Every structure is written in C-alpha cells, then in structure tokens.
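Only one structure is covered here, and it is reproduced in the block below.
Only a single protein chain was left out; the remaining protein chains are all shown in position.
Going in written order, the chains are labelled A and B, and every chain counts its residues from 1.
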Amino acid sequence: MGAKHLAVGFLVSVWRWFADPANWSGSEGIPQRLMEHVQLSAESVAVGAVIALPIGIALGHYGRFGNLAINISNVGRAIPSFGLLVIAFQVFGLGDLPIVIALAALAIPPMVTNSYVGLSEVDPDIKDAARGMGYRELTQLFRVELPLAVPLVMAGIRTSAVQVVATATLAAIIAGGGLGRFVIDGIAQQNYPMMFAGALLVALLAIATELSLSGVERLMVPRGLRLLRAPVQSRTTTSKAA
Amino acid sequence: MIRKLTSPWLLAVLAAVVMMATACGSTTPGTTSKGTLTVAGFNFPESSILADIYGQALSHDGYTINYKLNLGTRQVVSTAIESGQIDLYPGYAASELEFYNKQAGEATSDPAATTAKLNAHLQPLNLVALTPSAAVDKNAFAVPQAIADQYHLTKLSDLVPIANKLTLGAGPECKTNAFCLPGLVRVYGLHFKAFKTLDTDGPATRAAFKSGAIQVGLVFTTDADLKGLGLVVLDDDKHLTAADNVLPIIRTAVATDEVKTVLNSIDAKLTTVDLIAMIDKVANQHQDADAVATAWLQQHNYSS
Partner (left out) sequence: MPVGKFLSYDPWVNWAWLSTHVPLFESALQQHLSLTVFAVLGGLVISLPLGVAAHRWGAFRNPVLAVSGIFYSIPSIALFSLLIPYTGLTALTAEVGLIGYTVLILVRNVIVGLEAVPPEVIDAANGMGYRPLARLLRIELPLALPAIFAGIRIATVTTIGLVTITAVIGLGGLGQLILRGLIENFHTPLVVATVLSVALALVADLSLAGLQRLAVPWARNT
C-alpha cells in the first residue's frame, strides 16, 4: 500500500517534478503560481493592515477597550478559514475578491491585538515627558509612541503575513490560484509529488515571509532601543489557520 | 504533603476526564450486523445520492454502513478502494473503464461489453463491477446561449475553428479524463486558449459561466438547471462519450452473493429519468441526498 511512497523514491519523484521544465513555464507553472500567491497574500495583509492598524493603534494610544482589543485575537483565531473562504465565495463569486476579503478578515485580529498591546505598553512616563516637552497629540503618537511600539506592531504584521501565506493555500478550493493549486490539484489527481512540492513551496514562502519581515523590523526599530521584552502572549502567539 | 482540592494537577486530570467523557459520546449497542461496509461517493451531489441509495439498501438488508461522501475525484476514490480504505462506490461504466485502462480507448456505447472489459481490468486489483443500470450520466460540454448564437454552435465540432479564442473550465481531473480534455483533443482536435480549474459540475463552474471567465464548461447530462442558467449543451456528434451507465464498483472480498443481489436489484430499477429528478431535488431544491435516496427506495418497494 505504501510502496509508492517509500521515502527515498518519493523524494526522487518530488525532485523530478521540480526538475521538469514544463512545471516552470506557462500559466500554471511555479513562477506564475508563486506570483499569484504572493500577490494574494500581500493584498490581503495590506487591506487588513489598513483596517487593523489604525484601530489597534488608536485603542492602544487612548488606552480604551483593552479587553476588546485583546480578545479580538481570540475571536479571530476561532474563525475557521475553510468556512470563511467558502462563505466569501458564495457571497462574492469567483476571482481574487472573495479570497482577499476572507484572508484580510483573518489577518486583522493579530494586527489589532499586537498594535494595541504595543501602544498601550508605552511607558506612561515617556508619554508624560513628551507632553511636557510640548508635543501635540499626533506628533507624540508618530514621533514617540509608534517608534517605541514598532517591535510589537511589526510582530503583529509578521504573524498575520505568515498566517495569510499559509491559509492562501486553501484559496484553490474555491477555484483560486496560487501555490495551493499544486496542493489541491495534486490531491484531486493523486499526484503526490506535485502535492508535496506545492506544500513545500508554501512552507518556504512562509519562512521567507517571516525572515524578511523580521529583517524589516530590525531596520525599523529605532537606534538606541534594544529589543523590548515582549509579553509572553505575543511571543508565543503562533496561530495556524490552515 | 496535603494537596488542596484546587491543586493544578488534580484539576488537570478532572478536566481531562470530563472532556473525554463528553467527547466520546454514547454508542448504542446495535443488533448483530452482517458486517460493516464503507460506501464512498465522488464530490458532486449525484454521487452522494447514488451512494446513499446503495448504502441504505444494504443497511436495510442488515449491514452496517459507513459513508465517505464527497470524498473527491475518481483518482482519490480509486486509490481509496484499491487500498481497502473503502469498499464500494457508484461508478460510471465507460469512465471507469477508461480510467482503469489508462485511456486505452476500449469503451463503447454497449454497457454490457464495456462492463466486461472493465472487469478484466478490475480483476487484478481485486475489484469487481456489478451489473450496469439503465441510468446513464455522461460528460457534456455547454456554452452560454449568447456564445452559441454568436458562433452558430450546435455541436462540438462547431468549436474547432474558434476553440483558440475560448477558455474551457472543469475540475482538475479533466486534464487526465478520457472523456474530457484529452478526448476533446483526440476526437475533435480542439485546442482551447486556456483551461481554468474550477470544480466538477458545481457552483464554481456555473459562476465562471456567469462571469465570463469560461466560455465552454464541463457539465453532466443529468443536470436539470442548465436551461434556466442560459446554458446550451453542444451535441457530441463524433461520439466521444460512451456507455456511462451507473454501476457499483466493489471490492471482491466483500462482494458476497447477498451484497451483489441487493446492488444488482437496485441497478435493475434505476433509470436516467429517476436520476435527473433526484439530482434536481438535491442540487437545486436543497433537499437532503439521503432523504431523496430513501424516497426512491420506498417508491420502488425496496425498503419498508
């Protein structure tokens, strides 16, 4: 029964799938699917960020509705991505729109929570000092509080981005593109090397996303500010939606 | 050391016990059954109905049935039955033949002959196909009425001059299905501009028609909603499709005489008209596949 999948023989067939030039060209080749996947993910995180960051930052700055902001993460994690994608398909039909809407919805909670925590944990003494120095509210927010909150805000964006990249795999179930096509079509055609290759590509893309956004974060942390000791929740808050 | 009642370890054990108790649920002891059979279906409503019909008939006869409905494409289901994960699925004679013989082109419009050839290929896999029914469901290709009018399309051959402007939509298995893309190329010489992976005659295919993402799509001859959606089926003038009569594919190990009798008697009574009516109820009126199956069985005096 498992003869086809003896580890070494299987990995050889995966290698052969990658080595086949036909899989690197055309509208169904790796570059095209990779680009579709990156595009879907980036759009979803961007849309999510546009909604989530102002909300989380505002809530954190004013110190309001803390419980809501923290618990929105719990609610967000509770939404099954499979169900959300199918609902989005039944509401919006085919194409990228339902996928981006569903993935953006999944991306919002970690960004709201982490930006809230980041802003609300800014030392009140520092905020006092800024006010004492004559900073007006918005200036204080942008010049003082946000730079201090960057590690957590970026952690939220990073968590969302990695989650979106992994979940975008499921878009193929509603006739979407991206690397998930290799996985879903691989299952449908019982082409295990293709399915494994697709999964591997998604995993690599997710890791690449994590690493590159960590790099961006390192660039953005203001000079003189060493790594904040982030609360246990955000450090270990790894969620998996797909 | 004296532990307080709220000691973490005690609570953890209690919680675990409570959770296991709720999770395990109660299993009612049943009367002795003749055995357990797992019945699977493809990922479209007609297959769920047929699997329910076969399963309920066997269940009425005293077998315990596990269902794995909407399991997937023929590739998925055949892998499952060959490895013994499932015991039975409702197949379509010609399509099964051209799948198990790797598109050798042996299927004809004669169900009996097709089934005999199918069994020749199934035998080394310890599978068997039983008697085909009169009910037939074949692949068909539809276009929107507007496109048919624009290019004067009535049959598949009419697509040849314009195929390179059109996009074909179907499920992922279409690329390797003898009665789909390879057949369109081989029998009609159709080379489409693009192929869009959607689903197997499901909502994604219909949505793609509506949005104009595809101009040609794979549908089934038992679909009742095509006219209402403004779709017209093109005639298979060169006879690509063959005898896709419904028949059970079952593992030889569980194909006892009794099981075979039950299943063959269903096949003797099943007609295409029945199929079309049942699928309409499930796919368009949202009735339950198992309820529709029960109604059919009762109507044919099979289950009391």
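A few comments on the model shown:
Note that in this section a residue touches a chain if its C-beta (ideal position, glycine included) is under 8 Å from a C-beta of that chain, and two chains touch if they have at least 3 such contacts.
All of these numbers come straight from a predicted model, not from anything done at the bench.
The missing chain, though absent from the display, is touched by one residue of B:40, B:163 or B:276; that residue is B:40.
The chain omitted from view is touched by exactly one of A:18, A:65, A:135 or A:192, namely A:192. Among B:33, B:150 or B:284, only B:284 touches the chain left out of the display. The residue from B:70, B:221 or B:294 that touches the chain not shown here is B:70.
Touching residues on subunit B toward the chain that is not drawn are 6, 8, 11-12, 15-16, 19-20, 22-25, 40, 43-45, 68-72, 80, 83, 85-86, 199, 202-203, 206-207, 210, 228-229, 282-284, 286, 288. Across the interface with the omitted chain, subunit A contributes residues 1-2, 4-5, 67, 70-71, 74-75, 77-84, 86-87, 89-91, 93, 162, 165-166, 169-170, 173-174, 180, 183-184, 186-187, 192, 195-196, 198-200, 202-204, 206-207, 210, 232-233, 235-242.
Definition applied: only the chains that are shown with their structure count from here on.
Of all the residues in subunit B, the ones that touch subunit A in their complex are 72-73, 75-76, 79, 83-84, 171-173, 175-176, 194, 196-199, 203-204, 207-208, 210-211, 213. Taken together, the subunit A residues at the contact with subunit B in this complex read 1, 27, 89-90, 93-95, 172, 174-175, 181, 184-185, 187-190.
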